[in-house]
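One structure is given below, represented as structure tokens, and several questions about it will come after.
One protein chain omitted, others in place.
And then chain A:
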Amino acid sequence: MMQTGIRPYYPDYSTVPVERQINPYADNGGSVVAIAGKDFVVIGADTRLSSGFSIYTRNQNKLFPLSETTVLGCSGCWCDTLTLTRILKSRMQMYHQEHNKNMSTTAAAQMLSTMLYYKRFFPYYISNILVGLDNEGKGCVYSYDPVGHCEKATYRAGGSAGALLQPLLDNQIGQKNLQKPSQEDLTQEKALSTLKDVFISAAERDIYTGDSVLIKIITKDGTKEETFDLRRD
């Protein structure tokens, strides 16, 4: 007789999908804003790391220098950020050792997109903004979605207050919906003061943004760093 009874079950050899309960992602908040000019680019990220109504730490750097002229700002799931930036760092080093030169900002931007898409079906839940100077020394901003869609821009707000800040930047930096748009180039001072202003606004409305902002200013002379306090409530 053919046996039709229940077969023994061996979990290690099972190909049946297993349903599990935990959520591998966390929303740790944070905002990143980047503004590029003709010969500079500024990027700022708040330093609050939180989860729900808890503030883990008030002093967390979310800007990761990838090379002399390239900086990545990350917000979203912090454990993914830690992993992604660690892999990126080693990829930058491998590139340097293989080619005996530093990776350009444009190449790093493409590499990041590829690395994010590689994890298409278990994505890094991060809102990335990559900034730097291109080969002509011009400031550039690249923004990404979690699965690697990449867009080049001149200014971008991302993270928990991204949706809050982008329209403000559209108006103040992009000169959108203005009666008399300014014809002059964006200056570093204007970019920096706008960046600080938008973070103050974000800290007012977004509970995941606050404590302080870490700003990096990249020019042909190198990277300058400054901090700026926000409300801590």
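What we mean here is this: a residue touches a chain if its C-beta (ideal position, glycine included) is under 8 Å from a C-beta of that chain, and two chains touch if they have at least 3 such contacts; residues count from 1.
Quick note on the criterion: contacts and distances are computed from a predicted model.
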| item | value |
| --- | --- |
| Candidate names "Proteasome subunit beta", "tRNA (guanine-N(7)-)-methyltransferase non-catalytic subunit", "DNA primase large subunit" or "Polymerase II polypeptide K, 7.0kDa"; UniProt protein name, chain not shown | "Proteasome subunit beta" |
| Residue of A:7, A:101 or A:220 touching the missing chain in the full complex | A:7 |
| Residue touching the undisplayed chain, where the options are A:26, A:111, A:147 or A:200 | A:26 |
| Full-complex contact with the absent chain, from A:78, A:95 or A:144 | A:78 |
| Touch list for chain A against the chain that is not drawn | 1-3, 6-10, 13-22, 24-26, 28, 49, 51, 54, 56-57, 59-60, 77-79, 82-83, 122 |
